[in-house]
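Worksheet: one structure, shown below.
One chain of protein is taken out of this complex; the other chains stay put.
Let's turn to subunit A:
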Amino acid sequence: MSEALLEVEKLSAGYGDARVLDDVSFRLDQGGSLALLGRNGMGKTTLLTSLIGLTRRHGGRIRLAGRDLTAVPTHRRALAGLGWVPQERDIFPSLTVEENLTAIATGGAWTLDRVYDLFPRLMERRSNMGNQLSGGEQQMLAIARALMLDPKVLLLDEPMEGLAPLIVQELFRIIQRMIERDGLAVILVEQHAHQILPLTRDAMILERGRVVYSGDSRRLIDEPALLDRWLGVGAVELDDGTSA
């Protein structure tokens, strides 16, 4: 087996003495894509924040591109290649779109032009301040900012949360392009399971902080009973944030 791009081994983590994650192990290969699923409160966000070092680790190991990140502080994990897009978006409201992007640019493969090619809307709005953007534009800017750090793995935490169906579809296609055209490794926490599973190669389901499914995304699509069992969403067909 080739060396994994990201390898998580027996990770246990949480807040203070409370363990939220218990013995979580998985690997993500170069160009891989992982849908991270589970009901609310099952540890999905905690897993992403643990990868970037914002929780208390009780045990386990994290390796990225062969480098052990387990004891590396958060800001160095970002520079090492873990790009994080939090639910809160965290853009700078008093900087323009372009300043938000260039302030953190690392001079890597993701240049301003390349990011604008992926998000033409941000180029149109490049002179607008962060606080003048709509929710959908802020989400695009949050993803674009993470790309400017030239990540090896992009961690997206419910990027569609609270957005209208048109914007959700637009963002899904942008994420599809990042995975298929740009070959970016992505871990995606998302409630729209039926929509994201065809895009990601692998899927993992967390139940009370433990991995209860780890394998092909395709299997979860083809066997709706599995999704029903862990997510209770097997009956959802037109999963666009609306109902037909």
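Rule of thumb we're sticking to: contacts are C-beta pairs under 8 Å (C-beta built on N, C-alpha and C of every residue); 3 or more make two chains touch, one makes a residue touch a chain; residues count from 1.
To be clear about the criterion, contacts and distances are computed from a predicted model.
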Discussion item. When one chain of this assembly is omitted, its UniProt record names it as which of these: "Acyl carrier protein", "Sulfate transport system permease protein CysT", "Hemerythrin domain-containing protein" or "proton-translocating NAD(P)(+) transhydrogenase"?
Written reply: "Hemerythrin domain-containing protein"
Worksheet item: Considering the whole complex, which of A:183, A:198 or A:215 touches the chain not shown?
Response: A:198
Practice prompt. Using the touch definition up top, pick the residue from A:54, A:105, A:129 or A:221 that touches the left-out chain.
Written response: A:221
Worksheet item: Looking at A:5, A:91 or A:168, which makes contact with the chain not pictured?
Response: A:168
Discussion item. Touching the absent chain: which residues on subunit A qualify?
Written reply: 120-121, 124, 134-137, 164-170, 173, 194-195, 198-199, 221-222, 224, 237-240, 242, 244
